[in-house]
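Below is one structure. I have some questions about it.
What you see is the complex with one protein chain gone and the rest in place.
Chain naming follows the written order as A and B, and within any one chain the residues start at number 1.
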Amino acid sequence: MWLNQFLVLSAVLFSIGVYGVLARRNGVLVLMSIELILNAVNINLVAFGSYVQTVVGEVFALFVITVAAAEVGVGLAILLLLYRNRRSVDIHDVDMMKG
Amino acid sequence: MALDVLGVVGFIRPHIDWHALAPELTLLGVGALLTTLDVLLAERGRNITPVLAGLGMLGVLVPIFTLLAAGVVGEPRVLFGGAYVVDGFALLLKGLFVAAGYVVILMSTHYVAEGDYWGNEYYGLMLSSLLGMVVMSSARDLISIFVALELLSIPAYLLATWRKRDLRSNEAGVKYYLMGVFASAIMLYGMSLLFGVSGSTILSEISASPGLSSGSASSAVVILGVVFVIVGFAFKVSAFPFHTWAPDVYEGSPTPITAFLSVASKTAGFVALMALVYVGFWERSNVYGPLLWFLAAASMTAGNLMALRQKNIVRLMAYSGVAQAGFMIAPLAIAGSSTLAADDATSAVLTYLVIYAAMNLGTFAVIMSVARRTRTGDVASYNGLFRTFPAMAVVMTIFLASLAGIPPAGGWFAKFVVFKALVSADNASGYVLAAVAAVNAVIAVGYYGKIAARMWFEKPWAASAEAVPEVASVGVSEEGASPDPAAAAPLSDSTQPIPAMVRTPLNLLPFSLRAALTITSLATLVFGILPFTVSTLTDVSLLSPFPG
Partner (left out) sequence: MQDFLNGWGLTLVTFVPMLGALVLLAIPKRNEWSLKVVALGSSLLAALIGVFLLSWFDTSRAGDLQFVVDKPWIETINSRYIMGIDGISLPLILLTLLVVPLCIVYSFDHFPEPRNPKSFLTLLLILQTGMVGTFVAQDLILFFVFFEIVLLPMYFMIGVWGGENRRYASIKFFLYTLFGSALMLISFLAMFFLADGTLAGLDAVRTFDMRALSGGATAAIARTSQVWIFAGMFLGFGVKVPMFPFHTWLPDAHTEAPTVGSVILAAVLLKLGTYGFVRVAVPMLPEAAAAWAPVIGLLAVIGIIYGALGCLAQRDMKRLIAFSSVAHMGFVMLGIATLTPFGVNAAVFGMVAHGLITGMLFFLAGSMKERYHTLEMSRLGGLLKQAPRMGWMLGFCVMASLGLPGLAGFWGEFPAILASYSPAAILHQGVFRAYMVIAAVGTVLAAGYLLWMLQKTAFGKARKEFANSPDIKDVKRHEYISWAPLLVLIVVLGFYPRLLHEATDPAVRESLEVPSIAGSAQDCLDSDDGWTCFDERRTEIKQTQGN
């Protein structure tokens, strides 16, 4: 019974994250929404891991946290570059190329 | 059991098969060496870095060959409790990644050295991305697939943004990054669900777990998990409708990186897809079959139709890449019908990947060579290429014929094995998909043929006639010699002063680019005329029995 509560929490987080990615215009907020999805993943992993009595879930979650940190580092660097060149991080304005 | 390992009882060092890991370790060593040299030499390392990177790639081939000689194909080496497998499949792909990486380094050498954005990190980043791909070929569990995916993607985001002050490159980087990260987050969510249902991250154990069988109570979760994971990789291989990043990223990135993304990164996506489909989801062909069927048919058709109306050669190649991805997904869609069909489909996709690598890298090498002169990526700049640059026109014709699947260039065999795999399933969905593929093979000729027609039938492009006399003054050209289509209209006014160094005049192709063209065109022709050169390599099975 207790597993479901975690799963519901993670599903809600996931949905909010996906909504954020699709709806937000600010690059930094999109990045944060993606973090929400990753946190949903972590909750899932840990909850499942403890449900089936294995540490693999937590190990996986640790990997996700570490890699996400690297990912965000690179992402912020790219967004900073964008801000320097355009004075804006509105990703809907980034549309020079079409076709 | 896992608790024991972590517990106070004592950490038992796992047995590590160093020979099996030698390619990865060598690659890691070369990457570390390059980074160190960068710190020590700085500007002085400019000429030796690409050479070292190239030699390093060739060096990685050595352990691959020794592993081959050690009979890995016959008896796979299984490491880390099944999470990491070195078998014929993995070895072939490692070789393919390293070879493709070598060609991309050849293509980059002058591009990076002559551009405004030189930096040793370029090669370091590329090597770490390649390391991710090499790891991916052996990864047989969710965690290692995830780590490999991120290892290959994160440097690629930076490489796409390489031209820091070019807004197009910025845009390419941002789009690639956001789309990529989003896709991998979705994929991770799917992975977490699969882990929950099966209680394991090792693919063969997932496949065997009762939670994954069709009758299981958690069927809905499994479906969601499988769909999310496949969708995540559909982004990576740029399958319709998850392809939207590809044209912009391809156009904005530096051209060698575009070639790298369109070949190596896409191949890595397919490797993961195959490992997942064959090993992980084997029992659930009723889920991934229809999904992949749709992705294949839609990618082929939509990619082709959109490619037809492209005016920029790089965008055209992006959509052509979407269509080609459809061809590669197609055999996977019907793989679940039997073990025989599965093996057929494995070989088909691998064959396609090998030939696609040769012809697509070659096409981008031609695009770079042509853009060196014309400074634009407009398809119109190919007009009359046969008269202004006949050798290049002939080479490009070979690649286009190959992409379109016309013998004797290699592409025909790639298409052929796909058709064969589809027909071998001997069921309605296979035949229908084969017919869809056949029609698409013809549509594709519409745009490949159009470029060929421009090169051979049209009057030479006016602007290109002007560009050639400029050659003499290139040394002082303000635009620098960043011969990228997208750089045609440089948006930044802060052009860097060009450091004094040996330059190749524009009417002479640099040696490394020539080498890239020679390697790829010869490979394309050899694959077409003597197809056994590929088919003996790709005749491997992913369903090889896993111990334990």
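Here, a contact is a pair of C-beta atoms (placed from the backbone, for glycine too) under 8 Å apart; a residue touches a chain by one contact, two chains touch by 3 or more.
In this text, all values refer to a predicted model and were calculated from it rather than measured experimentally.
Within the entire complex, contacts from the absent chain reach the displayed chains B. Note on the undisplayed chain: of the listed residues B:42, B:439, B:462 or B:522, the one touching it is B:439. Checked against the hidden chain, the listed residues B:85, B:259, B:401 or B:542 yield one contact partner: B:401.
Of B:208, B:380 or B:423, it is B:423 that touches the chain left out of the display. Subunit B residues in contact with the hidden partner, per the touch definition given at the top, are 347, 386, 397, 401, 404, 406-408, 412-413, 416-417, 419-420, 423-424, 426, 431, 434-435, 438-439, 441-442, 445-446, 449-450, 452-453, 456-457, 531-532, 535-536, 539.
Methods note: only the chains that are shown with their structure count from here on.
Subunit A and subunit B have centres, each the mean of its CA atoms, that are 25 Å apart. Chain contact summary for the complex, subunit A toward subunit B: residues 7, 10, 14, 17-18, 21, 27, 30-31, 34, 37-38, 40-41, 44-45, 47-49, 51-52, 54-57, 59-60, 63-64, 67, 70-71, 74-75, 77-79, 81-82, 85-86, 91, 94-97, 99.
Residue ranges of subunit B in contact with subunit A, taken from their complex: 2-3, 6, 142-143, 146-147, 150, 154, 157-158, 161, 164-165, 167-168, 170-175, 177-178, 181-182, 185-186, 188-189, 191-193, 195-196, 199-201, 247-248, 251-252, 309-312, 315, 492.
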